[in-house]
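Everything on this sheet refers to the single structure shown next.
Every protein chain except one is present and positioned as in the full complex.
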Amino acid sequence: MDFTLTEDRAMLKDMVARFVADNYPLEKRHEIAESTDGFSREMWAQFAELGLIGALFSEEDGGFGGAGFDISVLFEELGRGLVVEPFLASAILAGGVISQLGDDEQKSALADIIAGGRLAAFAHGEPDGRYDLSAVKTTCSKGEDRWTLNGNKAVVLNADTADLLVVTARSSGDAWDEDGVCAFLIPADTDGVEIRGYPTIDGLRASEISLNNVKVPDSALLGAEGKAYPAVEMAIARANVALCAESIGLMEVCRDITLEYLKTRKQFGVPIGKFQALQHRMATVLTEIEQARSAVINAAGRLTLDRIDREKAVSTAKTLCGQIGRLVAEEAIQMHGGIAMTWEYSLPHFAKRLIMIDHQFGDVDYHMARYIELSAAQAA
Amino acid sequence: MDFTLTEDRAMLKDMVARFVADNYPLEKRHEIAESTDGFSREMWAQFAELGLIGALFSEEDGGFGGAGFDISVLFEELGRGLVVEPFLASAILAGGVISQLGDDEQKSALADIIAGGRLAAFAHGEPDGRYDLSAVKTTCSKGEDRWTLNGNKAVVLNADTADLLVVTARSSGDAWDEDGVCAFLIPADTDGVEIRGYPTIDGLRASEISLNNVKVPDSALLGAEGKAYPAVEMAIARANVALCAESIGLMEVCRDITLEYLKTRKQFGVPIGKFQALQHRMATVLTEIEQARSAVINAAGRLTLDRIDREKAVSTAKTLCGQIGRLVAEEAIQMHGGIAMTWEYSLPHFAKRLIMIDHQFGDVDYHMARYIELSAAQAA
Amino acid sequence: MDLNYSDEELAFRDEVRKFLDEELPKSLSDKVLTGKRLTRDDMQGWHDILNNRGWLADGWPEEYGGTGWNAVQKQIFEDESCAAGAPRIIPFGLKMLAPVLIKYGSDAQKDYYLPRILDGSDWWCQGYSEPGAGSDLASLKTRAVRDGDHYVVNGQKTWTTLGQYANKIFCLVRTSTEGKPQEGISFLLIDMDTPGITVRPIILLEGTHEVNEVFFDDVRVPVENLIGEENKGWTYAKYLLTHERTNIANVGANKVALAHLRHIAKLQKIREKPLIEDPYFAQRLAQIEMDLDAMSTTNLRLLSSPDSVANAGPMSSMLKIKGTEIRQAINDLTRRALGPYAMPFVSEALDAGYNQEPIGPDYAAPVAADYFNNRKITIYGGSNEIQRGIISKMMMGL
Partner (left out) sequence: MDLNYSDEELAFRDEVRKFLDEELPKSLSDKVLTGKRLTRDDMQGWHDILNNRGWLADGWPEEYGGTGWNAVQKQIFEDESCAAGAPRIIPFGLKMLAPVLIKYGSDAQKDYYLPRILDGSDWWCQGYSEPGAGSDLASLKTRAVRDGDHYVVNGQKTWTTLGQYANKIFCLVRTSTEGKPQEGISFLLIDMDTPGITVRPIILLEGTHEVNEVFFDDVRVPVENLIGEENKGWTYAKYLLTHERTNIANVGANKVALAHLRHIAKLQKIREKPLIEDPYFAQRLAQIEMDLDAMSTTNLRLLSSPDSVANAGPMSSMLKIKGTEIRQAINDLTRRALGPYAMPFVSEALDAGYNQEPIGPDYAAPVAADYFNNRKITIYGGSNEIQRGIISKMMMGL
């Protein structure tokens, strides 16, 4: 056992931290988030140049990392900067599925993704599906040498700026069957693909997508027909590690802003940090953040284990980070008082993102239930 | 709507409060609880004389009360005194079933119960039944003019000193069917009834009972064959109102002892009540006790409503009193520190009883689940 | 003890229902029940309807136009109004300033201002908090210096809710720096049109404009606009805050919000089954229902108890704490109920007249924003920490 970062990862961490601190102040982040694209293509190019997208892919795929701890180190720092660029959508999710299922031809897209030249998005969740990974009702039926896709996709991150979409659809079985889920890699401008983009409350961009008789060639199918589920599950496990690590960065920023405020804001003639009730609550916040960090380390390190142990660790991390993230966000706002309710102050933007992470790829209740199911399956 | 006590109940409350304060100091209570019977026959006679047992029965049954608010007023004061006499076992539970189902002959026992001359207990719960009201596996089979009972009863309050037992058994159906539950009123010394008494951790007495080919006459059957369930449910609803009211008394004693301690115990040169962290937690304790009290008022007042509304109110009260009782007990101990861990101090005895009430007739989880089921049934 | 409504109470409830049925515009209740933003005219319109019926001032003595209702009647009115989708009554003039005027104002002030509050001539806002004086209100710095028959006011107020619509502001100002901070405060009524007043919007974390900063630059206020005595304003301010906290329990509004959550939970599906049947969700929902059921009785019990006046401070603190905690729990669970559809946020969708197709279910649009916006309720009107301090001081002597 060893709890120190490798030298490479320590360097990566420092580099991202420095870049974000120097180039991504909060006003700039607001400007970027409110732009039409919802992110900055210029920033994206710089991130690519620094190798940050590549850090999320294995050497085999043309990257130089791709392990759980690479994800967690990078996303923690992205969280600290409230970075909105599509690392999750393009690299972890779409890139992750292509990497697992793609043939050589399809995988050639990875080079562009890593270089930042092409953007991809992962159109998987559906309007009635909530967080369930196998809730695919979108259909794909096979004709002579092409497939026809019909259905709807919900809250797809960064789809409205994507060049490529990884779309899941069902060739057999009922919704909630794991078997029968297919994945396709298609250009986002394929006929019949309608994308309606919108902002999210925490400053990201997402889209509703409708697929109306979308015709795609056989060569768009990723992997074997109906066998995409395990790759989807794995990509989302990695996405959850990324989100949990991002939440650690956010929690620590919320903590630091609040500590600073407690030391400087005076009421009743003393800094409010002198009030014992707040001190004790803050001590709880600090203690719990250490717990969340441990859970993320466990999940990142266990990504290579068997499916059940891997998924249990991921669900543990997402549950604890959801619970503790909410505690941190709500306590930080409450201890600040009114100032934390205002747009022009920094804290609420971190708090909003921290809360909304619970709505991506499974909230506290979903992951708790999933953990219980996995435990039961393991015991059986 | 009216939230003031009637004059009669206000007098009852005062009388019990005064009697308990004068005659039931904690050392005496310990002595009584540790005696062979686990209660004092002398006290019981005095309680009877004061009319306190009668307050739990309607005029029709020879009492002078019996409504929800009579129960709640009395048990709150009994809680304050940590009174161990068998009000719950003899009057509310056994007496309550007899009152609902008994014929004139059987009901004649009520006069003795009210006068304190005879004691009754309610042998209903079973070793595998947990808190489920219909979990009756004890069988009763009918012969010529008598019944034969076989089975086991668990954690029966005050059975080892009872003269009479109300025993439930099943004449048809499976365990967990409401239909098929019978109740019998039998002498406790009937052949084949084996009673093993023991103390409980909170100072009460309970028993395990085994019924081995117990022969009882037809005349022992309470009400119609297989139709006792509604009366059992009602008796236990009233028992839960009693327990919740008792818990209010306990909570307020814990609160008052703790407040006194916070004002007098000094650490770091000041009374510990000057520490803001404790002040804020204590404010929460006070606020929550008001919530618990409201829930008990609601349950006591709604005992006369339709079954579902009645049972929802009871489950709400038992859930909230369980949650808040635990909060109060644990916070009171923690704020005291070491002294609260000792037998010779008063607080822990109230705290123990407060915690263990959750284990009688349904804990927080049981009543939460029951509430949800009842709500679903109501919505359907 | 009797938890049932008396015949008179039932008759009153029917009367309220009939009134709401006949007088509350459907277009308005639709907006309220779907979480759309209300305009100034929406709020003022409902105010006028209530005033016409004589049901506007439920906390005023009858001689000034109050309803004369007891605690149970007030609760019935609140429950029914909320359930029907009536907008909340803007409280600044009616529920905050008016009690102060009635108790401490001069006859001239009462005669002039009270009718104008009722008929809508004046829209009041509150000038209490300052950037450096939040929980510690007594540290306020806005100065009022006597100059002939005027005060000259300089300083800044903040968190002025709906100040953008107001023509009047009641202010706490410092008229003396001697003695304890509480001792040099006065209570002034100020016309928002007076030269030297500037109103600047504060945008909240979810992007809305509800509150404002108000700047005072040599603003001349006639001395007859002083309430009571100079330097005694702290007494009046505390009286007002106690009244504010009593209203803040918000039982009726919480019941409606909970009903809306139940409605959503029946429509949302989890693995093809209604979310409301999911055991974890059901448990969270049941907990809130139980808490609110008890809270509703706590509210009535404390408000109608004979010692309610003596204990008004700590009792209303308990109501504030528990009422706001329950509301935040409802907001939180509603957010969760939506799953991924809590994320989309198209601000225009909250304005009446937005006619594009909603993103996700039609009830989704305001939910996350409401969750964030309602973080304020445990902060304003005396934060819940301040309330806990009041309870420990006044009820426990700690």
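Points worth noting:
Chains: A, B and C, in written order; residue numbering restarts at 1 for each.
Keep this in mind: a residue touches a chain if its C-beta (ideal position, glycine included) is under 8 Å from a C-beta of that chain, and two chains touch if they have at least 3 such contacts.
These numbers were taken from a predicted model, which means no experiment stands behind them.
The absent chain, not drawn in this view, touches the displayed chains A, B, C throughout the complex. Across the entire complex, the residue among A:I257, A:A295 or A:I339 in touch with the chain not shown is A:A295. Although one chain is not drawn, the whole complex shows that of B:D61, B:E77, B:D160 or B:D202 it is B:D202 that touches it. Checked against the full complex, the candidates A:T168, A:T319 or A:Q360 give a single residue touching the omitted chain, namely A:T319.
The missing chain lies against subunit C, touching residues 279-280, 283.
One chain is missing from the display, and on subunit B it is touched by residues 125, 127-128, 130-132, 135, 154-155, 175-176, 196, 198-202, 204, 206, 208, 266-269, 275, 277-278, 330, 333-334, 337-338, 340-344, 348-349, 351-352, 355-356, 358-360, 363-365, 368-369. Along subunit A, the points of touch with the absent chain fall at residues 1-6, 9, 69, 259, 262-263, 273-274, 276, 278-280, 282-284, 286-287, 290-295, 297-298, 300-302, 316, 319-320, 368, 371-372, 375-376.
To be clear about the criterion, only the chains that are shown with their structure count from here on.
Taking the mean Cα position of each chain as its centre, B sits at the greatest distance from subunit C. Centroids built from CA atoms put subunit B at 52 Å from subunit A. Mean C-alpha positions place subunit B and subunit C at a centre distance of 43 Å. The distance from the centre of subunit A to the centre of subunit C, with each centre set as the mean of the Cα atoms, comes to 38 Å. Looking at subunit B, residues 276, 279-280 sit in touch with two or more other chains.
For subunit C, residues that reach two or more other chains under the stated contact definition are 385, 388.
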